[in-house]
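Excluded from the complex is one protein chain; the other protein chains are retained at their positions.
The first chain written gets the first letter, and so on, giving A and B; residue counts start at 1 in each chain.
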Amino acid sequence: MSVLAELQKASLSPGPEFHPEKHPMDDFLRMDRMPHIWCSTCGIGVSVNCFAKALEKCQVPLDQLVVVSGIGCTGRVAGYVKVDSFHTTHGRAIPFATGLKLANPKLKVIVFSGDGDIIAIGGNHFINAARRNIDITVICVNNFNYAMTGGQMASTTPEKSILSTAPFGSYEFPFNLPFLAESVGAVYVARWTSLHVYNQTNSMVEAIQKPGFSFIEIIAPCPTIFERQQKMGDGLDRLRWYCENSDIRNGASTKEADIRLRDRMVVGKFVDVERPTYLQAMNAHYQERLGSKYKVYEG
Amino acid sequence: MPVRQRENPFGFPKPETPHGEIVILEERCKGCGFCIEYCPHQVLVISKRYNLKGYHPPEIAKPELCVNCGFCRMICPEFAIYTYETKTGDKP
Partner (left out) sequence: MKADPKGVLTGSHYIDGDHACCEGALAAGCRFVGGYPITPSTEVVERFSRRAPLVEGAIFIQMEDELAASIAIQGAVWAGKKAMTVTSGPGFSLMMEHIGLAAMTETPCVFVDVQRGGPSTGLPTLPAQADMMQARWGSHGDYEIIALSPNSPQECFDLTIDAFNLSEQYRVPVMFMMDECVGHMMERVVIPPADRIEVTPRRYTKLPPGEYLPFKPGPDMVPEMFKAGDGYRLHVTGLTHDYRGYPVMSPDVQEQLVHRLVDKIRLNAPKIWRYEESGVEDADVVIVTYGITSRVAIEAIEAARQKGIKVGMLRLVVVWPFPEPKILELATRGKALVVAEMNYGQVFYEVERSARGKTPVVLAGHGGGTVHEAEAIVSKIEEAYRCRS
């Protein structure tokens, strides 16, 4: 039977369970698409696990949750979570999420994408959405390269890293994402690694519940591409490295959060402030200006 | 002198350490080793078996030491391991 015929047959039924045993999080995942494509010891699966746990903890009704992602390894997250999910074009997950949120403010919109997608090609959208304080949560899994296409240099790549488009080592200075996010007005900024699962989960709970633009950066190992090109072992070696070399400094200044390839790393919850969201500011302003002629926008 | 758990000067109820049962969904495992490495009581070890994908899944070496901390479940990228609380009891 051709692939197509098999799929058409499958489309008419809910889809075969991949495994007879069940994990408590299986209701949250599209089990008919498992196993996922992420490599062994990749950190993205850990982030999805923490995300599932965070949703359980903050009891967001899953019918109102929307996950938007871009292109890349992390961009595949949208395809594996069983909520309304959108796999959009490269770098444009944030404006798509903006459109979703503004058209229906009751939706809880999460952008789950990678570092190249969010801050390189999507950089302009990132800084403007943060400036406007659109009420979305951006989870950026940072593996320091463009992994899906084979390990090219990214704007978060630490100096002296060897990558497929920097075969003699990179000489570009990378972004300090928490510093960038704070400076453009994000109201919640945190950075954790794949090892810090409980911290990640708690940060996700806080970010989802907090109105405004929340940004969580998750430093994840990329064993097949980044760690292999740097000859730093596999994901487990990298987690051990995070364990030895990451300092949890909640409330630290984001200026100190630069990442160097073999230096100590700062993680923690850096920023947690209050600012009116885009819709709150819009409604307040129009009510003041237009008085009774203006009906508060609720979607 | 530190107050040890067995001494009970104020008559409080004795704290009970939870116990967990571990379920490993072997066919999902991709052999990353995170759960084995980061179990606080080293309950898991790498097995010599292969699953269908060709990886060595973990196996439970010291089941009585599991305290249902849930770290293995949280850190598994494949949703291949979880624990649930069974009974409480004294722990050494």
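Operating definition for what follows: a residue touches a chain if its C-beta (ideal position, glycine included) is under 8 Å from a C-beta of that chain, and two chains touch if they have at least 3 such contacts.
All of these numbers come straight from a predicted model, not from anything done at the bench.
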Contact set of the excluded chain (shown chains only): A
Chain not shown: contacting residue from A:Arg33, A:Lys210 or A:Arg240: A:Arg33
Contact partner of the left-out chain, one of A:Leu107, A:Ala166 or A:Ile259: A:Leu107
Missing-chain contacts mapped onto subunit A: 2-4, 7-8, 11, 14-15, 30, 32-33, 62-64, 66, 68, 78-79, 82-89, 92, 95-104, 106-107, 124-125, 128, 282, 286, 290, 293-295, 297, 299
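The rule is short, and it goes like this: only the chains that are shown with their structure count from here on.
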Geometric centre distance via CA averages, subunit B-subunit A, whole Å: 29
For the subunit B and subunit A complex, residues of the former touching the latter: 23, 25, 27-28, 30-34, 37-38, 55, 71, 73-80, 82
Residues of subunit A that touch subunit B when the two form their complex: 18-19, 21, 23-26, 29, 34-36, 38-46, 48-50, 53, 194-195, 197-198, 201, 235-236, 239-240
